[in-house]
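To keep things clear, I will list the structure first and then write my remarks on it.
Of the protein chains in this complex, one is absent; all others appear in place.
Right, chain A next:
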Amino acid sequence: MALRELSSLEKYLGLKKPNKYSTQGDKKIPVLQNNNGPPLVGLVTIACHLVKEAKRPELLGDSAESRAVVQQWLEHRVTKLDGCTKEDMKTILKDLNLYLQDKVYLAGNQFTLADVFIYCGVHPLIVDLAVQEKEQYVNVTRWFDHIQHHLGLKHHLPPVVVLRNRIYTSRHH
């Protein structure tokens, strides 16, 4: 899973030569053999490395603050999202929904790697949401639809249909 995500990221970044990855441990942590030194271990670490390799540092944030925010969401993905239970899922979506109320992207006004990571992380949750639930988490759904359009065909995850019209406007459904 992590390997497919990294290969999608390479495509998105326009990196010509795909890297060779391996995994370690039961959790299948991705490993990248680095010509210039010891291997890089970890999804976040490798992804940040790819961004630098592609010379797109703005994807990690363009100020100290936004860089910290991006790192925070990347960490959130690999600690709280991956392997969460169904009960956790509702809380995660609820919090994310509140967070995204006044933001276009996770780091504010700029598309960053954080958006890609969280998009991949919540994709399996969003895919299973009913129409009512998608409307309940209206900000997450808006952001999600935006990101999936932005990534377009350069990503391996199938698009999710997001309805434009609110069907359920009353609370008790």
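As a working rule, contacts are C-beta pairs under 8 Å (C-beta built on N, C-alpha and C of every residue); 3 or more make two chains touch, one makes a residue touch a chain; residues count from 1.
As a working rule, contacts and distances are computed from a predicted model.
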item	value
Undisplayed chain, where the name is taken from the UniProt record, one of "AP complex subunit beta", "Myotubularin-related protein 7-like", "DNA repair protein RAD51 homolog 3" or "Methionine--tRNA ligase, cytoplasmic"	"Methionine--tRNA ligase, cytoplasmic"
Hidden-chain contact residue, picked from the options A:Leu9, A:Leu59 or A:Leu81	A:Leu81
Which of A:Leu15, A:Ala54 or A:Met89 contacts the chain that the document leaves out	A:Met89
Touch list for chain A against the chain that is not drawn	1, 29, 40-45, 48-49, 52, 64-65, 67-69, 71-72, 75-76, 78-79, 81-86, 89, 91, 94-95, 98-99, 101, 108, 121-125, 127, 130-132, 149, 152-153, 158-159, 161-165, 167, 170
